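Only one protein chain is missing from this complex, and each of the others stays in its spot.
Order as written gives the chain letters A, B and C; numbering starts at 1 within each chain.
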Amino acid sequence: MNKVLFFAHLRDCLSEEFLMVDAKGKTVAELKAEMTESYDLPKMDTVMTAINEEFATNDEVIQDGDVVAFIPPVSGG
Amino acid sequence: MNKVLFFAHLRDCLSEEFLMVDAKGKTVAELKAEMTESYDLPKMDTVMTAINEEFATNDEVIQDGDVVAFIPPVSGG
Amino acid sequence: MNYAISKEPIDIQAVIDKVIQREAGAITTFIGTVRELTHGKRTLFLIYEAYEAMAVKKLEQIGLEIEGRWEGSKVAITHRLGRLEITDIAVVIAVSTPHRADAYEANRYAIERIKEIVPIWKKEHWEDGEEWMGNQLETVAYPGGKPEEDDLVE
Partner (left out) sequence: MNYAISKEPIDIQAVIDKVIQREAGAITTFIGTVRELTHGKRTLFLIYEAYEAMAVKKLEQIGLEIEGRWEGSKVAITHRLGRLEITDIAVVIAVSTPHRADAYEANRYAIERIKEIVPIWKKEHWEDGEEWMGNQLETVAYPGGKPEEDDLVE
């Protein structure tokens, strides 16, 4: 299983801080597409993805136990 | 009479922080030349002059009571 | 630790103390504060949220980038989370270097990188609404005109 984290406006849309999902073997792009459709998430094309706290590319394959996070454009500072 | 102030290496050369001098009617350049000769002051060509705490040009004329200061190249900061 | 996320007000001097070194002739700090007006629009307060573990890692990465690029530099960064009022401090960046030009350049680099890669988000609250900045959603209309991200992210 995989913990999938949401932040900022995605968290507001979902009303959840995270979901437990079986994403093993899926690419980042595949998981993102599924999530976008299932939860009607807005503007996911601007959202980056992190696996285990490091930015991941769209074709990276998710392993069992990986923590995935969707990272909207940041606005710290 | 005029108070003439010295700083940094000029103060060390003179062993005085200031001198009382009658410089009324003299230009900055004239006073500087006299002082340089009388006290054998080194490298006065790099030294700026202030009258009453403002930088003065060489041809400015000193009035009675003006406070004159010789300002070696600064090194604050 | 030179890189931190804080739910309490940031002690500026404590961040500076982390970069003091005998080889340094210059320390610069950048202090990001909450500004009241942007293009005439009045901010009431902000909320900062972060992916905390990753944010600390990314701050560390920025510090390593700087120490690799500006010789003899030392870096410390603390970013605040939670609700911030006008004039409250959101971030403090301290950089020490042997020579002063580097201290300015390296510090500027740090804040620009924070705005690129550190997972921290700011929600602006105005009199007539609220919005996560940087989200580019355009899903909420603000009668007073929506401020541009580039003008806000400081």
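Here is the rule we use: a contact is a pair of C-beta atoms (placed from the backbone, for glycine too) under 8 Å apart; a residue touches a chain by one contact, two chains touch by 3 or more.
Quick caveat, the model's predicted, so the values are computed rather than measured.
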Neighbouring displayed chains - absent chain, whole complex: B, C
Which of C:R35, C:R69 or C:R83 contacts the chain that the document leaves out: C:R35
Touch criterion as defined above, residue of C:I5, C:I66 or C:I111 at the omitted chain: C:I111
Sites on chain B contacted by the missing partner chain, in the whole complex: 5, 7-9, 11-12, 42-43, 46, 50, 53-55, 69, 71-77
Interface with the unshown chain - residue positions in chain C: 12-13, 16, 20-37, 86-87, 96, 98-100, 103-104, 107-108, 111, 151, 154
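Note that in this section only the chains that are shown with their structure count from here on.
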Centroid spacing, where centroids are CA-atom means, of chain A and chain C in whole angstrom: 24
Approximate Å spacing (C-alpha centroids) for the pair chain A, chain B: 72
Inter-centroid spacing, chain C versus chain B (mean Cα positions, whole Å): 49
